[in-house]
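What follows is a short report on a single structure.
For this view, one protein chain was removed and the others were kept in their places.
Order as written gives the chain letters A, B and C; numbering starts at 1 within each chain.
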Amino acid sequence: MSTSPVKALVWGENFHEQENKLVREVYPDGMHACIAAALAEDPGIEAATATLQEPEHGLTAEALAAHDVLLWWGHAKHGEVADEVVERVAASVWAGMGLIVLHSGHFAKIFKRLLGTPCNLSWREAGEKERVWTVNPRHPIAAGLPPSFVLPQEEMYGEPFGIPEPLETVFVSWFEGGEVFRSGVTFRRGAGSIFYFQPGHEVYPTYHDPHVRQVLRNAVRWAANPQPRIEKVTDAPNVPAASAPEPLTERGPKLHAAGEEGFK
Amino acid sequence: MSTSPVKALVWGENFHEQENKLVREVYPDGMHACIAAALAEDPGIEAATATLQEPEHGLTAEALAAHDVLLWWGHAKHGEVADEVVERVAASVWAGMGLIVLHSGHFAKIFKRLLGTPCNLSWREAGEKERVWTVNPRHPIAAGLPPSFVLPQEEMYGEPFGIPEPLETVFVSWFEGGEVFRSGVTFRRGAGSIFYFQPGHEVYPTYHDPHVRQVLRNAVRWAANPQPRIEKVTDAPNVPAASAPEPLTERGPKLHAAGEEGFK
Amino acid sequence: MSTSPVKALVWGENFHEQENKLVREVYPDGMHACIAAALAEDPGIEAATATLQEPEHGLTAEALAAHDVLLWWGHAKHGEVADEVVERVAASVWAGMGLIVLHSGHFAKIFKRLLGTPCNLSWREAGEKERVWTVNPRHPIAAGLPPSFVLPQEEMYGEPFGIPEPLETVFVSWFEGGEVFRSGVTFRRGAGSIFYFQPGHEVYPTYHDPHVRQVLRNAVRWAANPQPRIEKVTDAPNVPAASAPEPLTERGPKLHAAGEEGFK
Partner (left out) sequence: MSTSPVKALVWGENFHEQENKLVREVYPDGMHACIAAALAEDPGIEAATATLQEPEHGLTAEALAAHDVLLWWGHAKHGEVADEVVERVAASVWAGMGLIVLHSGHFAKIFKRLLGTPCNLSWREAGEKERVWTVNPRHPIAAGLPPSFVLPQEEMYGEPFGIPEPLETVFVSWFEGGEVFRSGVTFRRGAGSIFYFQPGHEVYPTYHDPHVRQVLRNAVRWAANPQPRIEKVTDAPNVPAASAPEPLTERGPKLHAAGEEGFK
């Protein structure tokens, strides 16, 4: 049997690459382009990109409808992402679009919006060693990975991580400086699957690492929901007595007039 | 040993009681007053009230700091609750305040804010019978309840309920018209415990029902966190290399200057 | 791209079909054969069967290794399933085999073994109507289903259902007699995904129902883990200091001699 490719859209803030020589040397075409290239190594994934600077940040209703999974890398410009776009992305996730939030995206509006928590953590930029451990072997996101792998230099993100209890914890990281972090965690919001993955500080070549690239490809496949999006995903439909699944005779006092919409 | 009473604050929208004769007859002192009286039947709970119409809706920083648990009943005026107050309540929950959201509060800004989902459902106001089943016997919120209890008339709320997978499902309800609903579910957001409880349509005497009143008292005790609130609950502290738990020598490129705050 | 078919093994107790005329009329080739035929309607699934009466109940190490997903229907003869086979199935699940437990299989040894709870419920055989509601729209197991579907006659299974909190609740059922039941729930044990589905009483034609058949096919695809099984899935490997990821000097007292195995 054959299946259609998964369509992934890699969103990049695309700021540090433009402003900072160090980052540009590591990611000459932008971080988003490097991530998209990692995805495209899987013939079952088609990867496109969008950036903050595009109209509507490249996240039009059409773009969101056309992709199965959105990947998000942002850092310095979280505040410049339009609230309207954030709500549109949230609704797309509820309707079935997958979302993969990377590294400093923990503070992206969309991540905080969907998780309902501060999403804060402790951090240190010291070029220290991180060792990523798989705690959930054979989870689809961990497919093909060794028991642990090392990133010679990463930004430390430390617990407590201000997230709700994850649906599943896939990775936990050890840092040279003494901290630990739940570095790969999944959530579900409506029909949309969400994965957060901690590595990816902009001054280090993390997205060139083959293990990290494998995680990204795995996560895209895991997050894709082949079913059609849920329509009217925020509606609260009234089911009048005449349409009740079981025969029902209305009785008692009523606040709502017949056919009235509910309050929101 | 002795313990301090749990301090509960019952927030009421206080609109239908003022505008609708039917509701006023059922709840002559307001729904919030009836709920507070239910709580006060437990000598270990002290209950106060606040309403939409008060300055800052009665939800000042002082009021939130002074109470262990906030109960929320709103319906027609969700949109009139100030966003600033919603954020204040959310931060209080993250810091350790319990929150109990009642009935039509499923669409309250604070509930949607903390859950990160649409919180929608299907509904019908037909005075039909609801039977509430305990699916989690001996859960603290179900203490003292029979296997099931009947509300002769309730508003039908039906699945799918647009919430994240609950931490625990305590109650599931059967409706005369053929629907089911996860009518009692728990969540945790930061240090705050959250309980949603579906019964409580304003034209029926639900909050006079002894089983419902027992659930409310149980939930208040369950949601109370006796520990001090978390301070600076949204902060992301930088831990410089010199303060790392383990001896650490900085190396490699850096984006951030020493002592700099992170981006938000 | 193309993928291999999912290999499913349908295990049937195959007792009522042999002993009871009513059941034989509904399932002349056995319930397991009917279920396998439902799966085979998906060209991406290859379905085989095994029964209690075969040597090792048809669940040899080879059979378990050769299939991605095991479906289990048992009722009257749970006690006759050999403990050794149960342990073998459990280890296969931990290693990555999917498991779908059907109806009265809630009391199968393998289900209780993997869940660690009594898995009890209330029940009634009265030919009553069941309405199955999807509470988790667009979950892979609910793909293609309507918001709810009716089984004109099913055995009532009622809450409380003695299971751990599910990973996800997919279906909740309404019964004519007044009960509710979490009729579709998922769990994960090691690398193995587990789905329990309540409909399927032997005297009713449930496994001829198109919606039920769709659920079974969906569940098989969902439960299949294409990765290789985990080897030595119960081992607790010793990692001597010389092999530690970080340089480590042993110090302090020791109970274990070098190279010693741990206690089990």
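Heads up, the rule we're going with is that a residue touches a chain if its C-beta (ideal position, glycine included) is under 8 Å from a C-beta of that chain, and two chains touch if they have at least 3 such contacts.
Quick caveat, the model's predicted, so the values are computed rather than measured.
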- Among the options A:14, A:51 or A:134, the absent chain makes contact with A:134
- Item | Option touching the unshown chain, where A:59, A:141, A:172 or A:203 are the choices | A:172
- Task: Determine which one of A:15, A:161 or A:222 touches the chain that has been left out.
- Result: A:161
- Of the residues listed, C:28, C:118, C:144 or C:226, which one is in contact with the missing chain? C:118
- Task: Could I get the residues of subunit A that touch the absent chain, sorted low to high?
- Result: 131, 133-137, 147, 158-161, 165, 167-169, 172-175, 178-180, 182
- Missing-chain contacts on subunit B, rising order, are 1-3, 5, 43-44, 96, 131, 137-140, 143-144, 148, 150, 167-168, 174, 188, 190-191, 225, 227, 230, 245
- Item | subunit C residues that touch the omitted chain in the full complex | 16, 20, 22-23, 75-79, 90, 94, 104, 107, 113-118, 120-128, 153, 156, 158, 162, 164-165, 167, 176-179, 187-190, 201-204, 233-241, 244-246, 248, 250-256, 262-264
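As a convention for this text, only the chains that are shown with their structure count from here on.
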- Query: If each protein chain is taken as a node and each touching pair as an edge, is the resulting graph a line, ring, star, complete or other?
  - Reply: complete
- Message: Can you check whether subunit A and subunit B touch via the same residue numbers (shared by over half) or via different ones?
- Response: same
- Task: Compute per-chain Cα centres, compare each with the mean of all protein Cα atoms, and return the closest chain.
- Result: A
- Task: Averaging only over C-alpha atoms, locate the centres of subunit B and subunit C and give their separation in whole Å.
- Result: 36
- Task: Between subunit A and subunit B, tell me the centre distance in angstrom, where each centre is the average of that chain's C-alpha atoms.
- Result: 27
- Give me the residues of subunit C that touch two or more other chains. 131, 137, 167-168, 174
